[in-house]
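Here the complex is missing a single protein chain, while all its other protein chains stay put.
Entry: chain A
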Amino acid sequence: MWENIQYFFSFQDTNILYVSLGTIILGSSAAVVGSFTFLRKRALIGDAIAHAILPGICIAFLLSGTKNYVFLILGAFISGWISIILVDYISKNSKIKEDTAIGLILSVFFGFGILLLTYIQQSGNAAQTGLDSFLFGKAASMVLQDVIVFSVISILLIITVTLFYKELQLISFDEAFAQSMGLPVKGLVFMLSSLTVLAVVTGIQAVGVVLMAALLITPTAAAKYWSGYLPRILLLAAVIGGFSGFSGAFISYIAPNMPTGPWVVMVLSAIAFISILFAPRKGIVAKWLKQIHHRHRIQDENIIKTFFQIAEEEESFGEPKTIALIREKRYYSYKLIRRILKRLKRHGYLVENKAGYYLTPFGQRKAARLVKLHRLWELYLTEYLRIAPDHVHEDADTIEHLITPELEKRLEEKLGYPAVDPHNSKIPYE
């Protein structure tokens, strides 16, 4: 195993080098072409095409009697296209919706393809060996000639997408607008579909028809987590696609009995999974951390406010307060209150001495601001939304944590710096 890996990365075997390069290029091109079907919300059509090219390959093989790629690609291209046209026709001219039509066409074509494949394998034709690797892929079985053919097609695909980038972007975002200014939308859609068929055809030997859709869709799905800007997403998707393609080639050499497609998909899915979890801002963990942060902030601000409220009632500003006193106003558990007080101390809002806790001048300003926002919002609700004064407290309790300095200023101006809130409590200004 270890020797295999060393041998692989030494690239002494030129075939390993070519196959590696080839799978990187075809992985990237499939990802780039696939990103536009993804953005057009037609990700499933890639899956239909991938399955639908199998009968085309088999028929081409039966007619030509060889595994010559020119024939096989032609066959794949034709049956791939027939499947797109049928899906389109069915969803336009019958009650069947597009997703159902895709499911129907996909299974019919794939089933027919498997029938033909079984027939070919049992016919005893010597040339058929390796045809079954089209199902799940076998990168290592590519010979130099295959690699050249597929790489050339892949590079052409990337060049075409780059040339037509602005048009493809437009028809993915707003097709009606593109049509309104006279762009050849139908032609562009036809071109994109053809590119997709070609991307699928080049991927079959490395990934196989069954799992090819993953290489079209998953890189973009993952890349979208890391950027919100299309050129960057395309670049990232290309890198992810290329890397997964390469890992397929790698697996193929160190574990010769393994089909590569499933491994490519495993690598892709791991990348997607990591993106969904850990991407900054959009990832689940980032969102979760943000929620925790918000919760802490609300708890902290509530306790700061409590200091002010107690001091207001007892006219004891600047005097220390005990935890028991705080809990009378704000019933948090001891454990939670200690945690919050610790945080507040760390941030410089609080100081602790033997008699208890008291606010620093910084903490006092913060407390006064929170109370002010709470009372201003209550006043706004009663005056502008005509809500009864005894119904506004809960709402203000939430909003007070949210109001930005800009909104604060507008609120003050709109209400004309009022002296008291609807309950006649004094509004503290600095």
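Everything below uses one rule, namely that a contact is a pair of C-beta atoms (placed from the backbone, for glycine too) under 8 Å apart; a residue touches a chain by one contact, two chains touch by 3 or more; residues count from 1.
The rule is simple: contacts and distances are computed from a predicted model.
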Among "NADH-quinone oxidoreductase subunit J", "Metal ABC transporter ATP-binding protein", "Beta-ketoacyl synthase" or "Cytochrome c-type biogenesis protein CcmF", the omitted chain is listed in UniProt as "Metal ABC transporter ATP-binding protein"
Of A:L62, A:L170, A:V239 or A:I298, which residue touches the hidden chain? A:L170
If I consider the whole complex, including the chain that's not displayed, which of A:L183, A:V239, A:I276 or A:L415 touches that chain? A:L183
In the whole complex, not just what's shown, which of A:L131, A:L192, A:I233 or A:A311 touches the removed chain? A:I233
Quickly run down the residues of chain A that touch the omitted chain. 39, 41, 163-164, 166-167, 169-170, 172-174, 176-184, 224, 227-230, 233
